[in-house]
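Every protein chain but one is kept in place in this view of the complex.
Presenting subunit A:
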Amino acid sequence: MAENFEQHSDVSAADLARLTQEAQAEATPSTAKIIWSEFKADKPAMAALIIIVGFIVFVMIGALFINTPKMMETNIMAYFNQPFTSDFWLGADSGGRSVAKQLIVGSRNSIGIAIGLTAISSTFGICWGLISGYFNGYIDWGMQRIYDFMMMLPMTMMIIVLVTIIPHYNSVTLTLIFSIFYWEGTSRLIRSRTLAESEKDYVAASRTSGTNHWKIIFREIMPNISSLIIVDCTLSFAENIGVETGLSYLGFGLPSQTPSLGTMIANANDPNNITQYWWTWLPAALEIIILCLSISYVGQVLRRSADASQRQGSIN
């Protein structure tokens, strides 16, 4: 092809190279590049991103070196050990268990469930929203009624009831139970965007030329709203950390022998613990706040980079 081109045109090879370079420089930058430059322009966002990634990697690897059953054994000698000592640098709880170690394993569990929950519920919500928004008409109407019904259910109560009905549950079943109830927000957002998107000319053109519906939905509309999907997934990740820890706090999340950030905060339910032995629950509470704020901040920056008029980073 290139040889053919050279034979039949007056453009020299050097000119061609120069033109290609110019065209590449003027082309719309890739999404990843835009996001990266946005982070480079916003230092706090970069700090938040480093905190999150560093922390997740740290707890994932750190938890591998901790023997959980051994850590959860009661050690009466270390009963409410003070923090900042050589053995227990965040103190110990009523069973003499190291708070620092529980914090690492608990973070791993909580973050792991939040990631799983985000993956499942977002995938479902995205598919639901895309199909509902694309097909419109009766399908949309029916799907919206189901959505309305799900929104009406008292979510927290339903989850607690399901957790008590299921005899043997673990983190996987727990994630699945949460997922039943947490896809609605995503689906609503994606649906409204899909409704707008399927009115556009490229969809009509594709439909006229006989493209399969599913191909239009997943290969043509979905890539076009991918920035929205990325933003929404990030924000729901932050929210989902709150969901799991909240239910574990009430005692209906992970079982008590499996530490989670929520079960650690539940130590504060004891009036003695909350004031006298603050180190048993305060680190977990602060960790949740910092995590949620950083993740949502990253989500805000992603949202900004998806909207060309709000970008702060410059791309060269």
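By our rule, contacts are C-beta pairs under 8 Å (C-beta built on N, C-alpha and C of every residue); 3 or more make two chains touch, one makes a residue touch a chain; residues count from 1.
By our rule, contacts and distances are computed from a predicted model.
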Hidden chain of the complex, named as in its UniProt record, picked from "SCP2 domain-containing protein", "PH-sensitive adenylate cyclase", "Cytochrome c biogenesis heme-transporting ATPase CcmA" or "ABC transporter, permease protein": "ABC transporter, permease protein"
Sole residue of A:Ser30, A:Asn136 or A:Thr164 that reaches the chain not shown, by the stated touch rule: A:Thr164
Among A:Ala17, A:Val57, A:Val172 or A:Ile289, the residue in touch with the chain that has been omitted: A:Ile289
Hidden-chain contact residue, picked from the options A:Phe39, A:Tyr134, A:Phe178 or A:Phe252: A:Phe252
Absent-chain contact - pick from A:Ile34, A:Ile177, A:Ala268 or A:Leu302: A:Ala268
Residues of subunit A (touch criterion as defined above) contacting the omitted chain: 145, 148-149, 151-158, 160-162, 164-165, 238, 241-242, 245-246, 249-252, 265, 268-269, 271, 274-275, 278, 281, 285, 288-289, 292-293, 296, 300
